[in-house]
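Only a single protein chain was left out; the remaining protein chains are all shown in position.
Our next item is subunit A:
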Amino acid sequence: MASTSRGDSLPKVQCPNHPDAILVEDYRAGDMICPECGLVVGDRVIDVGSEWRTFTNEKATNDPSRVGDAQNPLLNGGDLSTMISKGTGAASFDEFGNSKYQNRRTMSSADRAMLNAFKEITTMSDRINLPRNIIDRTNNLFKQVYEQKSLKGRSNDAIASACLYIACRQEGVPRTFKEICAVSRISKKEIGRCFKLILKALETSVDLITTGDFMSRFCSNLGLPKQVQIAATYIARKAVELDLVPGRSPISVAAAAIYMASQASAEKKTQKEIGDIAGVADVTIRQSYRLIYPRAADLFPPDFKFDTPVDKLPQL
């Protein structure tokens, strides 16, 4: 009657008439019912729901149906320890104003560094408004690197920053090293070193960055309209295809393309403004602009509305 057809470790109850049917759990009555014939197969199933119901419009800040914080089993190794909290109310303070029972230490020294790093990752990501999926990916990467111990000597913050960079790349929305530097206390050099070490340690690789990856972010930070952004994307792509800018970093080419597109439109931005947003020096934009300027007429998309015609574009 109770046959284990799937060979898993827990014995499973089956409906005797329909061994393949998946049983439906009826939690109110505590039964397991076969959906084919309606036979109640198991009864007196223990209810694992919450013991009492809470009504959300009550102002009670504590939720009695939850015991402990939400577990993060993927990242913490299933640690079930609890801590005694600070204590509320007047009785928790002794006569000098110090709180009784200050012991809050040693919750899990093995994972303490990892938890600190996760906190740091969340802080960094919040500064640049990264979505939850990137944060999760970063946490996973950090966990893998941490468990491997091959980068053990490096600062955890550096590894966390590098993991953040890799996660952004892997999700298809790369951030420049300078953007990661802006939210981290680690230097670009160190983040770059850790980045290469992590790629080697995890034996992964990342896609090469392209000019188009940064267009939407830079253009919206500059407040440029959508037409200009589309034009800049087209210009940068064409410039790379025509190999007008060999050896230049894609960020510099993107910045120069944005400059050209904005100068041809009604919303003109200076090189300095674009340099501030993109993290490139304005002389770098000037250099790349000089390379694409001669072919400016070919680079614009065919349906672009020029506010300033191509021959009136600034020549530096």
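By definition in this document, a residue touches a chain if its C-beta (ideal position, glycine included) is under 8 Å from a C-beta of that chain, and two chains touch if they have at least 3 such contacts; residues count from 1.
Keep this in mind: contacts and distances are computed from a predicted model.
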Problem set entry | Per UniProt record, name of the chain withheld from view ["TATA-box-binding protein", "IBH1-like N-terminal domain-containing protein", "Calcium signal-modulating cyclophilin ligand" or "BHLH domain-containing protein"] | "TATA-box-binding protein"
Seminar exercise, completed: From A:Gly192, A:Gly212 or A:Pro225, the answer for touching the chain not displayed is A:Gly192
Seminar exercise, completed: Out of A:Leu39, A:Ile209 or A:Ala281, the sole contact with the unshown chain comes from A:Ile209
Problem set entry | Options A:Thr122, A:Asn140, A:Asn156 or A:Ser249, residue touching the unrepresented chain | A:Ser249
Problem set entry | Touching residue (missing chain; options A:Phe118, A:Phe177 or A:Tyr234) | A:Phe177
Exercise. So that we can see where the missing chain sits, which residues of subunit A does it touch?
Worked result: 176-177, 192, 195-196, 199, 205, 208-209, 242-243, 246-251
